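With one protein chain withheld, the remaining protein chains of the complex are depicted in position.
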Amino acid sequence: MATPTWTRRHVLSLDDFSAEEYNIVLQTASSFREVLSRRLKKVPALQGLLVANLFFEPSTRTRSSFELAAKRLSADTLNFAPATSSLTKGETILDTAKTYVAMGTDMMVIRHQQAGVPQAIAMEMDRLEARVGILNAGDGQHEHPSQALLDLFTICSILDPDRPALDLLKGKKIAIVGDILHSRVARSNIWSLTASGAQVHLAGPPTLCPMLFAEMGADRPGPLFLHWTVEPALQDADFVITLRLQKERMEQNLLPSLREYHQLFGITRARLKLCKPDVKVLHPGPVNRGVEIASDLMDDPEFSLISQQVTSGVAVRMALLYLMGGGKI
Amino acid sequence: MATPTWTRRHVLSLDDFSAEEYNIVLQTASSFREVLSRRLKKVPALQGLLVANLFFEPSTRTRSSFELAAKRLSADTLNFAPATSSLTKGETILDTAKTYVAMGTDMMVIRHQQAGVPQAIAMEMDRLEARVGILNAGDGQHEHPSQALLDLFTICSILDPDRPALDLLKGKKIAIVGDILHSRVARSNIWSLTASGAQVHLAGPPTLCPMLFAEMGADRPGPLFLHWTVEPALQDADFVITLRLQKERMEQNLLPSLREYHQLFGITRARLKLCKPDVKVLHPGPVNRGVEIASDLMDDPEFSLISQQVTSGVAVRMALLYLMGGGKI
Partner (left out) sequence: MATPTWTRRHVLSLDDFSAEEYNIVLQTASSFREVLSRRLKKVPALQGLLVANLFFEPSTRTRSSFELAAKRLSADTLNFAPATSSLTKGETILDTAKTYVAMGTDMMVIRHQQAGVPQAIAMEMDRLEARVGILNAGDGQHEHPSQALLDLFTICSILDPDRPALDLLKGKKIAIVGDILHSRVARSNIWSLTASGAQVHLAGPPTLCPMLFAEMGADRPGPLFLHWTVEPALQDADFVITLRLQKERMEQNLLPSLREYHQLFGITRARLKLCKPDVKVLHPGPVNRGVEIASDLMDDPEFSLISQQVTSGVAVRMALLYLMGGGKI
């Protein structure tokens, strides 16, 4: 049997990721996790290559995580800061991206408040036959593939620390709780988790968890369920993914109050008793303590994987940049 | 015959650049272009040296280009961000510059909205006998030497890719079209192109292309002409340099409208028929598509050198930093 190989130039969305691609990412991230456990946490894999971070939407953790991943692969990095940019001078986003490619960028990590911008840039770069890989670091409410991949890696590493692989999730019950509608993280998680054969249960208020999400489960290896109360989603769950609640949802009359949201959907120790005894809780951060999750629960290493997610993020992003940069697995 | 040597500590302006200096820059940039075509695009030339980018005026492309040039020479870089700076605390610009020198800066790349600031800093540094090189990355409406040098390198590389040299331009006709008055790029281009022996034709509305520019052609190897319509400048031109039009020029009543400007001075396929058949078009970027240049023309690799200019920019800035940093040619 042939060794699996990575052929994807861009990572824009997980909707068409194959099981083999998930496993290549998990396996590569696993070897980088080993590198990150050493004192000297660098490898020369991407030396002389250039990673440009184009973050049109502000971010601390994702930008830092990608920047660090690139540096630990010995790549050079450039950060694009929209506030001090030519965008205020009327340049189009495509022209900005082309400028970075013309400078010699090998991989471009793009975050934008509008869905589809990374895809549009990738299509234009392919049309121009530019040798650049585009990585979607979050586009509007569409997708955030590296976040879902780090969630997947974190979960699989709990199930088998030495050999994280997609099929470990088969038959596991995973709840995704909160503002599904506005969450690019939820969309990417739904693609990866239903691909694994897990049972995925979405739960949120009807305004934030509309029926149309059920369609995302069609023809996927794992089934997808929707709930407008949290309890059926938590019942016997192996993992609970909580989502960030944007405070502006209240102003949009999608929510009565943060306090009521917490009472109905907040993850607390009491609610976790519905789950499997060894349930683990994830959150993509940044967390509104006491809203999506009880503050003490967030800090409890018995249940919370939030810190491991951040650590996994560097390894997973190293894996993505490495694979896109032509690294051998 | 002795090998030419680089003796200039600062690069502030092109008005007194010698033919030998232009040729050293072109030749050095040419060898760095070869480095940039490799997979590992770095050389250890400036390892351990420090390049500080002091951009008092916002910029994407120029700051990134210099930062990348420094990194590809293995220098360390520091970026000064005015928004988060001591300037808000009342420190003078000279004191800010002195602080960076006292930290050990070897080369300082300075952009400022006021003409003369890089010169003033360079003079003060020389007076203090500080071992630092100052590179003007654009000062007000005065000069932008690295942009003009990358334009020169781009043009000469079209004429002879293997041996870009100043005398290739002798007798060529080059049009510079647009807002000459407010353009530091135009001023630097006029110095470099008239030094080469090219025929330089300026064209723009009378409000943006005043007669006094004719004086810049006095006693230069190549002649300088002024036009208030675009056609005579384009007639049989080998190269057309279009300039960015600042939208605020309309509010200042220097222009009736962007649409009228495009009708009278915009570069279109129809207008290019006046030029030599193999004419090439340059633009320093960022471009207002459909104002200075027709959008489809900008993207046509048969005519547009805009992408090559960006690529050349890294090689030319590597050359400047390398030469200023004491690199051997």
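By written order: A and B. Residues from 1 in each chain.
Basically, a residue touches a chain if its C-beta (ideal position, glycine included) is under 8 Å from a C-beta of that chain, and two chains touch if they have at least 3 such contacts.
A quick note: this is a predicted structure, and the numbers were derived from the prediction, not measured.
S.K.: Out of B:S13, B:S30, B:S59 or B:T96, which touches the unshown chain?
M.R.: Here the residue in touch with the unshown chain is B:T96.
S.K.: Which one, A:M123, A:I158 or A:V310, makes contact with the chain that was left out?
M.R.: A:V310
S.K.: Residue-wise, where is subunit B in contact with the chain that is not depicted?
M.R.: The list for subunit B reads 47-50, 52, 76, 78, 80, 83-92, 95-96, 98-100, 102-104.
S.K.: Going by the touch rule given at the top, which residues of subunit A touch the chain that is not shown?
M.R.: 36, 38-42, 55, 58-61, 63-65, 67-68, 71-72, 81, 83, 244, 247, 285-289, 307-311, 313-314
As a working rule, only the chains that are shown with their structure count from here on.
S.K.: Would you kindly tell me how far, in whole Å, the mean C-alpha position of subunit B lies from that of subunit A?
M.R.: So the centre of subunit A lies 41 Å away from the centre of subunit B.
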